[in-house]
Structures are given as C-alpha cells and as structure tokens.
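Complex shown without one protein chain; remaining protein chains in place.
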Amino acid sequence: MFVITCPYCGERDLTEFAYGGEAHIARPHWREDMSDAEWADFLFMRANPKGVLAERWMHAAGCRRFFNMLRNTATDDILAVYRIGETPPKVEARLPATPSGEAPLGSGNDAVKVIQPGEGG
Amino acid sequence: MAKQPYRVAKRGLIQRSRVIRFTFDGRSYPGHPGDTLASALLANGHHMLARSFKYHRPRGILAAGSEDPVGLVTIGAEATRRDPNTRAAEQELYEGLVANAQNCWPSLATDFGAVNDAFARFMPAGFYYKTFKGPPGTWTGIFEPIIRAAAGMGRAPEPGDPDRYEAVNRHCDVLVVGGGPAGLMAALAAGRSGARVIFCEETARLGGSALARDPEGLRFDGTPPAQWVADTEKELAAMEEVTVLPRTCAFGYYANNFVGLWEKVSDHLPEEKRLRHLPRQRLWRVRARQVVLATGALERPLVFHENDRPGIMLSGAVRTFLHRYGVMAGKRPAVFTNNDSGWVAAFDLARAGAEIAAIVDIRREMAPEHLAEAARLGIPIHASSTLVGTEGRRRIRQIEVRPLREDGTVGEGGSKIACDLLAVSGGWAPNVALFSQSRGKLRWDADIAAFKPGLSWQRERSAGAANGTFALPDVLAEGARAGVEAAAAAGFASGDVAVPEVEGVEPGQGRIEVMAELPSHLPAHRRRAFIDLQDDVTAKDLRLAVQEGYSAVEHAKRYTTTGMGTDQGKVVNLNAFAFLAAERCEEPVRIGTTTFRQPYKPVTIAALAGQHIGPHFAPRRMTPMHAWHRRHGAVFEPVGDWLRPRAYLRADEQDGEDFYAAVQREARTARTACGVLDASTLGKIDVKGPDAREFLGRVYTNAWSKLAPGMCRYGLMLGEDGMVMDDGVTACLADDHFHMTTTTGGAARVLAKLEDYLQTEWPELKVFLTSVTEEWAVASICGPKSPALLAELLDDFDPDPERFKFMAWRNATMSGIPVRVFRISFTGEISYEINIPATYGRWMWRTVLEKGGKYGITPYGTEAMHLLRAEKGFIIVGQDTDGTVTPHDLRMDWIVKKNGDFIGKRSLSRSDTARPDRRQLVGILTEDPELVLEEGAHILQRRNEPEPPVPMLGHVTSSYYSPNLGRSIALALVESGGRRIGERLFATKGGLPTVPVRVTETDFLTLKAKGQLPQPPREALHG
Amino acid sequence: MAEERVGPPERRLPLFRRQAIEGAPGTIKLAELPFAAKFVLRLDPAAGEAAFRQAAGLDLPAAPLMSVVNGERAVLWLGPDEFLVVAPEAEAGELAEALAAGLADTHHQFTEVSNYYTAILVEGPKARQALMKLTTLDLHPRAFKPGMVAGSNFGHAQAYLWLEHEEEGAARLRLYVRWSMAEYLWCALAEAGREWGVPEQEPVAGEPMLTESVTSRKA
Partner (left out) sequence: MHGYNVLRLLREGLSGHKGWQPAWRKAEPKASYDAVIIGGGGHGLATAYYLARLHGLTNIAVIEKGWIGGGNAGRNTTIIRSNYLYDASAAIYNHALHLWKGLSRELNYNIMMSHRGVLNLAHDEGEARQLKRRVEANRLNGVQAEWLEAKEVKAFCPPISIAPEARYPVIGATLQRDGGVNRHDAVVWGFARAASAMGVDIIEECEVTGIETEKGAVTAIETTRGRIATQKVASVAAGHTSVIAGLVGLRLPIESHPLQALVSEPLKPVMPCVVMSNAVHVYMSQSSKGELVIGAGIDPYLSYTQRGSLSIIEHQMAALIELFPFVSRLRMMRQWGGIVDVCPDASPIISKTDVKGFYVNGGWGTGGWKATPASGHAFADLVANDEPNAIAAPFTLERFVTGDLVAEHGAAAVAH
C-alpha cells in the first residue's frame, strides 16, 4: 500500500494509480529492416530488476497524468518521482543485507528478519 | 442464583452491582459487565472449555487476552450469527451471551475424538506423510474424508450474516498502538504537540498491564492506576486532534506506514442493544506519518511434561484476572517459574487471600527480598526444582515437583503437591509482531532471552515492554519520549512532558533462566511436553522434526504445524525457537524466527470487505434509459461495470415470452420493420487538436488524412503485439476535431492507452482527449422503416439514405434539442444513431418508441444486436477475437494501410504472425439448417475423432439461429480459413457425434442476396 | 410498446428519483445539484491563460488542486492542463462561443460535459467524515482546505471532490461524478451517512439476469 507522490497532485494512495510498467523503453522508429528480434526486445524483454526500477505510473483517479518513479523492488521503497521526459535523478537505494535482499534464515523478506552477531545496524 | 465462587471481593474493574447471565454449553452462569467470557467462566470455577486440535485434550485458558492459544469457543445463538473459534479471553461478556464448546463430540466432557490421544504415539508430527499412500484415488476416496472430518475446529455459520461492517480511512501524524503505560504516555506527549494522533487499544479499556497490578501497591503521581488511566484518558479525549479507539486492534502493518486497525464496535453488546446505525465492526485504514508501537510484552509458558491441563495459566494472566476482573483463578494456586514474575504473582494471590501451594523455581539463586516476602507470607519454596508431571482432567489438581541437579537433570525425591491452579512464567518477550510486520529487523537480547526491535525499516519506533523496557518508570519515560519524537518527526513540537512519579515499582522479572524443555525422569518418548497448545505440538514432535532434517525454523514450523493455529504462536513460538536452538546446539539468533505476518490476530472477513458488499459490491453503471428497460421486461447482462438490456421479454403474450423467442422476434423486427437499441454505453472520446488526424493514423490501422468533416470511418485498434484490441467508428467533426467511439467494455482501456501514447510516446503531437461517453444518450435505430421514423422524430430532417449517405453524420434537432445523427450501422440495415445530451435520454427513448409505434418498432437488446451483426458478418472484439487475432486473421486486410507506422504494425510481419495458415475468420453453415452450433464448438477435418489429442482446425466464435435467413449461422476462426471457403468440415457438439458444416464467407446477408445461401428458409416454424 | 404519451422535451438528472436526504440535525445532507453548464477545458495554461481570462471572465487556478470562483462561474483544477469550468445553464452557449473565439489561436479543447457529470452536494459538519469512509484522500481540515479540488476514488467511483466553502466546521462539498456512476455513489454516500441517521438508500439492483448460459440454446 504505497503512498505515491503524484508530481502534480502530491501524496496519494496507491489505489488511485494505474501501473504503467518499466519506464524509458523507447518505441523503436519504424524501419522496414527492423529484425523480429529487435522488435521482440522492445515488446517483451524487460529488465525486471531486483533493486532500483524506473517505472511508469498514471494518476488514474486524479489528474490522469503519466509520470515516472524510481522504486527499489526489493524493499518497495519509493526513491524518486519525476515527470515524463525528465532524466531519472541519481538515487541511492537502501540495500538489504543479503545479496538477494532476503533473509538468510526464515522466509524471504526485504529486510532480513534478525540481526546476526557481528552485523552492523 | 448461583454464586461466583472464585470472584474476590472489591477487586477488579467490573460492574459488580449488575449481574448478567450467559450460557456456556447450555448451562447458565452469572457474570458482570466488564467481564470477559473467560473471566466469568473462571469466576464460576470453570476452567475447561475446549478441546485441542489433534488429540482432543482438555483445554482451559492460558492467557488473559488475544494471545491465548487454547480457550476457543463458538459464540452466538443464531446459526447466521455463529462465531466459531472465538477466544473466551477476548470476548466481552454481555447479557444473554451464548457460548458453546467446539471440536468435541458428543460433548466437551466426553469427546470421542479423544481416542486420538491414546494413539498419539503413532501420530507424531507428519505421520500422514509416511502413510495413506495407497493407489491413486485412495487418498481422495478414503483417507482424506476421515482426516478432514477429524480436523478443523469450529463449525462455520450459516450464510446470511445479518450484521453490517464498514471501512474508514484516516490520515494521522502519529499512530500509537497499545494503551498500556507506554502507549498512554506516547499518546499524551504526541497529543500535546497538536499533532493528529490516533491511539488504539485492543481491549475494552486503556491501561494495559497497569490494570493487572495490585491497585493498592501502585501510584502514579500519587494516584491509583485506574484513576491515573482515567485522568489521562480524559485529557486525551479533550484534545481535538486525538482519536482514542478502544476495542481496536492494529492487525496489520503494511508498506509506507499503512496500518490496518480493526474495531469491534458492538460485539460487546447484547443483540438488542446493538445500535442499528453503527456497524458491528469497523476497519480503520490508517495512513500514519509516524507510528509508535507500544504493544507490551507477552509471557511465555514453560515446556514440561503434562503442561497442558486446564488450570495451568500464565502468571501474568492470573494477575490480570485477579486485578482487572476480580477473579481468583484458583484458591490454592501453585507457581512454576524461571524468573521473578511468578513470585510477584504468588504474592498478589496470597495478599488477595489465596493459599499458595508452592513456588517452584528452576533457578538456584533468588532475589533475597522475594525470599523474605515468601517467608513472611508463609509460601513454601522449591528452588532449583522443576515440575515433572501434573494431574487433573478438567482442572489441574496436583503437581509433582522434583529437584533439579546442577547438570540440568532431575534428581530423586520430590513431592506431589495439591493445587487448583498452576501459574507458570517462562519470562516476558516483547510483542514484536507489528514491528516485524513493518519489516523491522529483530535483535536478540540475551538478558531477557527474547527478540526485541532492532533496526527499523519504516517510520516507526517501539516503546515500553514492546521495546524490551520492562521497569515501569522507564516504560513511562520511554513512552513519553517516543511520543515527543514521533510528533517532532511529523513536524510538531510538544515541549517537555512530565513523566509521572511511580510509587510501588515492581522489581521486574529479574534474571531469567531458559531451559527449552524442562528435564524429566521419564524416558523421552513418554513425555508429553506441549509447545503449541492449540495444534498439539510437543517437544517430541519438534525433536523428531530436527532428527528428520526439518530443522530450519520454517521447516520445523511446517512439519509440526507449530505456531500455525489461530493464535499464530504468540506466546508459544519463542519456546519452539528456543527448543530448536537447543536441539541444534546453536544460538537462538541463528535459528531466527518464523515470519510475523498480518493479521496480528484473526480479523473478520466481512470487516475487511467493509461496506463494499451486496448491492455496494460492484457499481451498476446505468444509462438514462435504464429504468425504462427494467419496466419493459429487459433481461440484463453485465458488460464491464455496465448493465445492458440483453433482450426484452414481452409479458403480454401467453405465459410471457422466453428469452430465445424474444431475441428472434427482436432481430426479425429490426430487419423487417424497425428496431431501437440503447447504445449509450459505447465509449466516446472527443479528440481535438491540429495533429488529431496524424494521431488517429497512428492509433488505428487505416489512414485518416482524407476523412472529410461530416463523414465517419470505422477503425481497428491493435496492441503493439499486432492483435486486435478494440474497434469503433470515428466521426470527423471538423478538420482538427473528431468524435471517436469505442466498445463498451474497452472504453477506459482505450482512453488510457491513447493518453499513454500522447503523454509519453508522442508528446510532440498537439492533441487533447476528453471522454464524453456519458454526455450523450444514444438510440441506434435501424430497419427499413427507420428513415420514416427519423423524419418524424427530427425537426426538418431529411433522412433519405440517398442523400444522407451511409457513414455520414449531421447536426440536427429533435423538438428543438440539438442532436448528432450518425448514419452508421452495426446491423447491415439502414441505420441511424441519434446522440442527444444524456439528460434528454429518457425523453428521447420514450419518444422514439412512441413515435415508432406505428412502424412496429421494437426495442432490442444486445443479444439481437449480436445476432444482427453476425448476419452481416461484422465482428465483435472480444467474442470473435481473443487477443490472438490480427486484422489479417479477420481477413480484414483492407483496413491495414501499407504505408506508415501504426501501433502494432511491426508485429504483423513477425514470422509466425505473418504465417498464411493462421486461423482466420470465416462463416460456417451447418448442413442441417436447423442445427445451431455451440459457441466454442471446435472445427475438425474429419468426421470421426481419433483418440485424443485430436487435431483441431479452429473454433466457433459466434453462433445463432438467424430469423432473417431462416437458418443457423456461425462465425469461426479456422486454420487457413480463407483458403477453405466451400470446404466441408466437421464441428464438435459436446460429447455427441460431430456435425458436417460448410465454410463460407462471413457476410451471410450478401450470400443470401446473391442466392448463395445453400439452404431454404424455414417459414413454417418461424412465421 | 409505448403505453404513455410523451410530452415535450424533459430533462432528467441521473438522480432525479432521489430526494435530498439528511441525517440528524447538524450532521450531514446529501442532494443532487440542479442543472448547470459544465465544460472540460484542456489547455496549457502557459499558452492560453490570458486568453481564457479574457473570454471567460475568470482566472485559471494559480496552483494545482485549487479553484477560482467568480459569481456563479467557477474553474476547478483537474490536472496540469485540464480544468472543469462550471457556469449557469443560461450562460453555456455564450461562454462556449466566447472561448471558441478567444482561444481560436491556441491549441485547446473545450468540451461540454454538462450531461456527463452530475454534482452531488455533501454538506454539514459530518461531511468530511462520511466521505472518508469512501476515499483515501486526506480530508482533515488541515489538509483539505476550502477551495480545494481533488480527483480520487470514492468507493468504486472516480469523482472530483470540491470543497466550496466551510463555515464553523460545516463543510459544503461537491462531488462531480459521471452519470452512470451517480446512483452507485449516491447510495454509497447514504450508507456512509447512516451513522448519523441518513436514511438507507436502496441501490438499484436485482435486475433480472439469465442464470443459465444461452450460447448452447439459440434455436
């Protein structure tokens, strides 16, 4: 249940927004000789990162504007919001403690469930 | 009237002056307002109230609140208000409350299920994985039904819950969870800052553990605890921005400080007193800037042989019952402890008049002041001793004590001590459930042998016992500080908050000595030391889990089901973890915990649904003509959120008309005379701007540069994958201005998609889009009589199809009201769409029908519309397409422009998408004209199917009996369909023999006109 | 088919069957507002603000989520280039013409939505609380101030909420909701008001539906 800061309307609840998928995937200009593979790359291939993802959202129930957002998919931390056409700001993601960001013990979680001896924080 | 033999004089926050009656298992008992069902039963000397999950062993009450794992009953007199698995310790008592034991048969006292207990040795953890593996089917047929019938706890209520529920939203600066001393101080401090504060407490009263203290021995700034709580509550209530919510449990801590609270608004009231204007329960969806978790600490039981009898209770619970509810849970209690808490409980009980049978402490060294006090009160002490057994069926009546040797084994000798209550304490553990849900990281605290909050992940802080701070003055100070800091973090300054001076500070739990399972002289396999008292998980089960390799905490949990009951192991999990640590010879911190998941305690499903059920479940979108449709026999169908008339069943005919007859009549009339369809639901988008044409050319597959004002054009819209996504007619209003229509179900999706391209892909295009769907009410009038009707309906209007050409549109007026008339058709018939401002829709519709009367007009629904368009071979996106169909598959190559890009174009030339033998849309005529294929029927090459898998050529997408062609017709997607025109194929018909069919073109009307319809009409049947 | 004689053109709002309703005195009132002219204006304010002012006689809102009122005309911010213009019915034609002329050289869209939207008045000291049962907007007086507008979901209906004004804790709010959702929202609002005695409003429901699939039995 995110709070998303619409760049136009301010903080609003997740339920007002529509998800628009990975951002900055430019639609290739039409060329006769574009290969099927190149087109497939645009159509289907996604980074799907565990970490910082640039993604698109639309404020569907509010101002109906699309905008971009940087979010850490390992923690759901929202790191930045910026308008379409703007370059993504530099952000630093709070990284969870294991390489995957999941608990070495117990079920996977974004934050490790238990602080281990010798571990900072 | 029966006495309440275990009620003690003058103690407790109950309303003694009033006696209320309730029944348990058919017997009536007295109690008082302020009681819980548990306290009232205990006051009546009733300990046993349930049976455990697996072995059906007698169960009493272990804890005094929602953490209690065992005291589950079914509440409710009516079958539709039955609440199974209700915790007696939580349920507030009210006049007339009806409670019943569950999971037992024939009765609580004599339960046949208890035979399981006798076979317990053959039913260790996971026994079912090792057996019942007969041939396929035996599990489903034989074993499973037996296991299923034995399992489960309460019985579900009958459908028809008469109560109401609601959800509300709130934003606040500070949410304080937990109404104990820490929470009170936090709320006070935050409240004084002027911040918006929500303060919730799970139980009926604020005060928390302060109410579980002997009021004589405790003063806050000189005031007794209850008074201090009341004063604080009063101050809070007077603060405008503070909302105090008793009976409200914070059940879920979600991302971004979204916390779900669950308020029981009227569960504590007798049926007739429930306020009708208030819901039974309420869900508070709270968005908090800062959260203070002051959820206190939970006491652990001890793990020893026969530790599960009714009458064995946590020491803190014993105190709560005594001080909060005025109930002495036993007159001759014994205490068994590994820390000082047990002692304090014993002293409290003794001071209240109980005769303490013994204090058994596993520790060697005890606080001298406790020893002195015990001596003063004459309590027998058994230091460095343990319990090796208990007796008593429906209630504990004896314990067996043995000395503990230095090496941790049990010594010889010892004694049996009679008692009627055993207060146990395994030490306190911070209640970190919500903290952990918030994804905060736990830290192991060796001093208390428990986890406490470590690293926060969200904007939250813990205070008081929840944070591992147990001494009351520290708890108060920490609570106050948390409140100040939380408010400050939310932007509010509180200044200093004076922390009350406490008199009567308790020494705390002191040094705690943890033994995962207490030793016994019995051989391991004879011990029944319970860890999870609800699901009957014993130490032995956990040991077996480790022995068999299910030693990771999560494996052990799942293999033994420990902590998987309705209490989710609130008070027992830590024992399980400690046990695993001991078995695996590892530090507890390496074992970790299982995952704390939402909800903190089970939440009513209807409360989660809130008010959005029944008629409020999903909106019914209605056109201005809706009421008319209802009054005229319409049968509706849902199309997205809309309800559209599907057909109008005439009531005037004998016995009324059935659906099929109505559809045939409507379709026939629409083609032979006149029909009118409510087409208001079609999506409508106003498209305007200098680049509008360019834009249309990119979003549709065809070209738009030459469409003149006054004219319309049909367009297909694809996804980027090349598959048909929507279609509709767009009218050119002016050179830079268009009126686009979409399918009813696709309207929102299309607008969103178009906005997406405009805003993100082609921001350089100067185009604006505005939805105007509901601006217009639309009557689509068709049939040979429609021009005459139009002429009558509209002012000075020449509808002559020769002059008002197909695919043109005009402005006109209807009784002076401006309308737009489109000469477009979905039926192949002469057809006009009148668009009128929606507020006139109802009037227009009635006028059309009135004036159409003499032309024999019929309103027709979506089913006849589908039939009519199929006669003409027009597609319905979503019926004849399914997201895998290209324009070429529809054999609509004419609509795909050769030059220039459009959405989805590149996909069309992919090697598979461009294959010539893809499934293509064709007409299908059965050889038997009377036979109507099923939609979904499959098309085969051969008459007789071989064994599966049978090769399939395609399937029927639309199929009808056409009254106008006098035979059945169908559309189908068939492999290489275009090349098969004229071929004879076969269609499946459920399990019946296949039927021969002929592949044709899709426009059946034209086929008929050309005399190419093979079959004669059947006038006889449908005259 | 036609059993009644239809008279001259009559207009009906979507909630015409619903009477105004209210809870206990001093709590909450619900009513559908009478006809008014409404337009959606799409315009880049930077490009067309002056022309708009000239033509319409009022400013565009200077900030997001704000409104501008001048007499009976109002402009509500819906998005960075999207506004709802409200005016008395009688002024609709004149306003449209003035804007068409005034904005002729500016890329814009001025679309009539008088029929598309209806306005539901939610008024009284409990109005905010009632609405908070349906929306996740922060409607606390500190957050949602007079003059503010916000698009959000109210239950399952998207709508624009406008706080026209507030006096002594009694807020006067308007919800602009599309025609087809008006019934749903009305009933949901009434349900939200039940706590304060608003009478229950039976949603239109129970339309006859076929309870069997007919695809197999067309003939």
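A few remarks follow.
Letters A, B and C name the chains as they come in the text, with residue numbers starting at 1 for each one.
Definition applied: a contact is a pair of C-beta atoms (placed from the backbone, for glycine too) under 8 Å apart; a residue touches a chain by one contact, two chains touch by 3 or more.
Here the structure is a predicted model, which is why all the values come from computation and not from measurement.
For the omitted chain, the shown partners it touches in the full complex are A, B, C. Only one of B:Pro33, B:Gly96, B:Pro124 or B:Gly710 touches the absent chain when the whole complex is considered: B:Pro124. One of B:Glu158, B:Asp221, B:Glu587 or B:Asp658 touches the chain omitted from the figure, and that residue is B:Glu158.
Contact with the omitted chain, checked across B:Val8, B:Ile61, B:Ala255 or B:Ile685, is made by B:Ala255. Within the whole complex, the absent chain has one touching residue among B:Val265, B:Leu476 or B:Ala552, and that is B:Ala552. One chain is missing from the display, and on subunit C it is touched by residues 205-216. Subunit B residues in contact with the hidden partner, per the touch definition given at the top, are 53, 81-85, 121-122, 124, 127-133, 135-137, 139-140, 144, 147-149, 151-161, 163, 167, 252, 254-255, 258, 260, 283, 285, 523-525, 540, 544, 547-550, 552, 554-555, 558-559, 561, 564-566, 568, 595, 597-599, 602-606, 608-610, 612-615, 617-618, 620, 637-639, 721-722, 878-879, 882-884, 907, 910-913, 934-938, 940, 945, 947-950, 952, 955, 957, 988, 990-991. Not every partner is drawn; the one left out touches subunit A at residues 1-2, 14-15, 18-19, 21-22, 36-37, 40-41, 43-50, 53, 55, 71, 73-76, 98-110.
Simple rule for what comes next: only the chains that are shown with their structure count from here on.
Separating the centre of subunit A from that of subunit C, both taken as means of CA atoms, is a distance of 34 Å.
Between the Cα centres of subunit A and subunit B there is a gap of 26 Å.
Residue numbers of subunit A whose C-beta contacts span two or more other chains: 13, 60, 64-65. Among all residues of subunit B, those that touch two or more other chains are 287.
On the subunit B side of its complex with subunit A, the touching residues are 254-258, 287, 436, 439-444, 451, 454-455, 457, 552-554, 587, 589-595, 720-721, 752, 755-756, 759-761, 763, 900-901, 905-907, 910-911.
Subunit A contributes residues 8-13, 15-16, 59-65 to its touches with subunit C in the complex.
Against subunit A, the residues of subunit C that register as touching in their complex are 64-65, 78-80, 82, 136-138, 150-153, 158.
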